[in-house]
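Notes follow once the structure below has been shown.
For this view, one protein chain was removed and the others were kept in their places.
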Amino acid sequence: MLQAYTDVLIFLLVGAGFVVLNMALGRLLRPHNPYPEKLTPYECGEVPVGEGQVPFNIRYYIFALLFVVFDVEVVFLFPWSVVLRDLGLYAFVLMVIFLVMLVDGLVYAWKKGVLRWV
Amino acid sequence: MPLDGDVGLLLPEIIVTLAAVVALATGLRPQAGRAPAVWAFLGVTAAALLLLIGEGRGQAVEIWSGTVLVDGFARLFKLVFLVIAGLTVLVAADYVRRRGIPPGEFYLLLLLATVGMMFMAGSLNLLTIYLGLECLSLASYSLSGLLRRDARSTEAALKYILIGAISSGTILFGMSLVFGATGSLHLGEVSQAVSSATGMTPVLLAGMMFLVVGLGVKMAAVPFHMWAPDVYDGAPAPVAAFLITGSEAAAFAAALRIFLVGLPSLRAEWTAVFVTLAVITMTFGNISAIVQTRIRRLLAYSAVAQAGYVMVGLAIASDAAVSAMLYYLIAYAFTTIGAFTVVILLARHQPADEIQDFRGLGQRAPLFALALTIFMLSFIGIPPTAGFFGKFYLFQAAVGAGMPWLAVIMVINGIISIPYYWGVVRTMYLSEAEDRSPLEAPWGLRWATVIGLGATLVLGLFPDALVRVVNAIQVVPGLPIAF
Partner (left out) sequence: MSFPVAYPLILGAILFALGLYGALTQRNAIRILMCVELMLNAVNINLIAFGSTLQAATAGQLFALFVMTVAAAEVALALAIILILARREKHIDIERVNLLRW
């Protein structure tokens, strides 16, 4: 019964080995030539500004909260989409009602000005 | 799962949900005025009327692949929840406007909490019960924190959601164990599987204990009651009244279904646990209430004590005990909302946090003071009030089940409770107020008091009508398990 996990173990080893092998090869083969520009963190080509660890603005959290809720509700869409063909219009209407309820909340937040970046 | 006539049986829930959405939308306009409250009240009333005169009365029907059950038990509880929600709207209309609570949000959350309760009572499926419970809980957490500028309200909401989340995790773990031991989420099949299988008993017992603890938190049973006084004290007053009555009744409804329908073969075990919890809960609640100086904390601990009495019914779980429990929950709901109405009325004019603030209420608002006196009598259980018969039927059930000592403990607890309830009445009549201006009551508060008082007295004077109703209620629906 545990032998079934041998495959998993082999996969793990091969996966880890692949990475280690290639990193080692790269290190052995590449020329070693560090200079300051190369050592700075990459920020989309811009010159980096300030520290890497700054406290996030508290206003981001509102968006994060709204996003999390909507993001996870999508979980219901996957099983629904799989069986939609068999269930037909009924399931479609139910899901539309569900989504309308969700959007309802979003519209309320929007109208209340929660989404505005003050 | 085609579309069939089943939607008609769910119409009350659908109406309440729609009313909630409409209330939210009308609350958006800057000059919302009374519109959200009116919509919420209309929705609740329509749903209640539909339950009274709608289709399918007197039968038990299971719809939507066995996830929703409509029977007498569900109907009665739904009606009770709707009445509680309606009274809360009456009480809250003035409060919400004065305190600057966004009306759309308040009524949306209130009605969604009600829908959650309705699903808790109206299902034999663990998944539906869980979803109803979460619908209720999430809405109540937000409701408790709606006074955003009030530190006490935020604190209440924080404590409520942290403890509530732990308790729903516990309930879920119990449900997962029951599901694993029996292979079904449907309580009817669970009970069949339990009676035939033998090997899984330890898992099942563990699941039962997790369920007892998790639901115990929701019922505010000692020692899982820590959140209750804080929430009932810190939350907006109408919300506190709603939670004490509705949320607790819903927890008991779900517990009755889970233990009586799903786990009747573990009866000896859960009876022992609930008897212990009941005795601890009522004694601790009453003793803690004696030392309180804040009126809402007193009512909160009194609520804990009352939960203990109701739990006696759950522990005995005979037909008579269940009827007594239902009677008690209904009587207690009217009395509690009535008592909170008077507190809210006084809080309109002056700080009304301390019991001392009630000095001289007998002169300032004689009718409301009289009403509060009668509510206090009902809490103690003195005739001719509803509370008397609530306790009386529970005594009868305890004696009938061969546990007279339990009835004795209840009587002792009743005597312990007299001083603190009576202290409030004494303060109202025997102490002089500095401010003697009469209190004027908005019509919502007036009607809520009248209804609370009327129901308390009618149930106390003519208990027979309601007794006939609750006696006809069966927790275990006599329906074939069809799948």
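Just so it is clear, A and B label the chains in written order, and each chain counts residues from 1 on its own.
Throughout what follows, a residue touches a chain if its C-beta (ideal position, glycine included) is under 8 Å from a C-beta of that chain, and two chains touch if they have at least 3 such contacts.
Keep in mind that this is a model prediction, so the values were computed, not measured.
Visitor: As a test of the contact rule: which chains in view would the missing one touch?
Guide: It touches the following shown chains in the full complex: A, B.
Visitor: Among B:179, B:392 or B:447, which one is in touch with the chain left out?
Guide: The single option touching the absent chain is B:179.
Visitor: Which candidate, B:73, B:119 or B:141, sits in contact with the chain we can't see?
Guide: Looking across B:73, B:119 or B:141, the contact with the absent chain belongs to B:141.
Visitor: Of the residues A:65, A:96 or A:115, which one touches the chain left out of the display?
Guide: A:65
Visitor: For the chain left off this view, which of B:62, B:230, B:248 or B:357 is in contact with it?
Guide: Result: among the candidates, B:230 touches the missing chain.
Visitor: On chain B, where is the contact patch with the chain that was removed from view?
Guide: 126-127, 130-131, 134, 138, 141-142, 145, 148, 151-152, 154-159, 161-162, 165-166, 168-170, 172-173, 175-177, 179-180, 183-185, 229-230, 233-234, 291-292, 297
Visitor: Pick out the residues on chain A that sit against the missing chain.
Guide: Listed in rising order, the touching residues are 1-2, 4, 58, 61, 65-66, 68-69, 71-73, 75-76, 79.
Operating definition for what follows: only the chains that are shown with their structure count from here on.
Visitor: How big is the gap, in whole Å, between where the Cα atoms of chain A centre and where those of chain B centre?
Guide: 41
Visitor: In their complex, what parts of chain A are in touch with chain B?
Guide: My answer: residues 87, 90, 101, 104, 108, 111-112.
Visitor: Contact residues on chain B for chain A in the complex?
Guide: 1-3, 21, 24-25, 28, 102, 104
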